[in-house]
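Only one structure is covered here, and it is reproduced in the block below.
Omission of a single protein chain aside, the complex is shown with its protein chains in their original locations.
Now for chain A:
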Amino acid sequence: MFDYAPAPESVRPDIKEHYGLFIGGEFTDAADGAVFKSVNPSNEEVLFTVAEAGEADVAAAVAAARQAHETVWGPMSGAERGKYLFRIARLLQEKAREFAVAETLDNGKPIKETRDFDVPTAAQHFFYHAGWADKLSYAGVGANPKSLGVIGQVIPWNFPLLMLSWKIAPALACGNTVVLKPAETTPLTALMFAELCQEADLPPGVVNILPGAGAAGAAVVNSPVDKVAFTGSTAVGRAIAGAVAGSKKKVTLELGGKAANIVFDDAPIDQAVEGIVNGIFFNQGHVCCAGSRLLVQESIADEVLARLKDRIATLRVGDPLDKNTDVGAINSAEQLARITALTEAGEGEGAEVWQPSCDLPETGFWFRPTIFTGVQQSMRIAKEEIFGPVLSVLTFRTPDEAIAKANNTPYGLSAGVWTEKGSKILWAAQRLRAGVVWANTFNQFDAASPFGGLKESGYGREGGRQGLEAYLDV
């Protein structure tokens, strides 16, 4: 009866047909002339072509970053660096709509997320770290801490601009220069950020952006940088840790997760259902800290599941540029294949699958929000990171069993606890082995709050005072 007419975002950013590598403050093509295409995952149309960095380009970028660190950025006072960061933050805010639309086009995530979360939070990271630039002596990491030098950074495709800001803002605030490789499928906002650095008159070489695939990432890791910062899969993280072992390079890794979202029988049910939905369907489940395992107390499992299904049936899946879209496109054909394979494995192992009956667009990469019930700890869908809109539902009988099941994973990035009892929240948080525990909420982020993992979810923290330490010689 009450259908919403299409409400497409009308702003179109100025996307060029071709982008170069951003080295030493200039855009340049790859030394070997390699290029690749970036595709809009919601309709498979090619958005632009971009130079693909090779080893020679990485060497040139690291040299530019080294020179910028030694001659300009390193010697500059913290207050001056802070001014540049504030300028970048303000420019990001001014261009927020363009960045939001560009991110949606290149990544496939809904405009409502890029507009209300990705871009504002990215700007917040620059504002936050701009404030730290001249106060590093007071960060609690020792008097007069020094910058490390050149930082090699490799980021994933799930939050392209936001992960860029998590990496670049603290590095620059601490006096380092960076060579950053955005993900192969989502280089657009990083390249627009490079243009923004030009507009901000950031000294050449302070920020270098090198689009490319895994080989370019490996070249960055193996280049003579002083530190490597990586966000991505545990498999690649393990390879990076191996590659830098025995060198002087510092390393921080933010890797995968298989977070438990624990709902106790005294939880605020409607809000818990919202939290479950937000935990797994936010950003199509392409979130390392996604609440992909729902652990619900057996006594309320039926009620929670019934409400959850009703709620999921109201999610609007489709055109990411429509302002009313809740769930957008899967980022790539490769990721869609992985989600599909794991989902089939779940059915094969005997879990019961449920999906709403929503229509999906005919072109592009799409996957319906999916719930698996009757999931057991031993099944692949309970153990492996799916990185898609797929929720595995398990039950527990007692609080101890909930904690035991939640911790029964090699990962340890995040967890959620839902109960009206404050004492139970504190009890659970003390026992959960996860870098972040959300109580009666999920997927909340703030530049002032450190984020990072335990166990195979990585090491090092990003954000907050604690995040500065990873970029300082203390």
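Assorted remarks:
Rule of thumb we're sticking to: a contact is a pair of C-beta atoms (placed from the backbone, for glycine too) under 8 Å apart; a residue touches a chain by one contact, two chains touch by 3 or more; residues count from 1.
Going forward, contacts and distances are computed from a predicted model.
In the listed set "GLPGLI family protein", "Deoxyribose-phosphate aldolase", "ABC transporter substrate-binding protein" or "Cell division protein FtsX", the entry agreeing with the UniProt name of the missing subunit chain is "Deoxyribose-phosphate aldolase". Considering the whole complex, the residue from A:N43, A:Q67, A:N324 or A:Q355 that touches the absent chain is A:N324. In the complete complex, the hidden chain is touched by one of A:R66, A:K112, A:K181 or A:K258, namely A:K112. The residue from A:A267, A:V375 or A:A434 that touches the chain not shown here is A:A267. Annotation for chain A: contacts to the undisplayed chain at residues 1-7, 112, 116, 266-272, 274-275, 314, 323-324, 420, 440-441.
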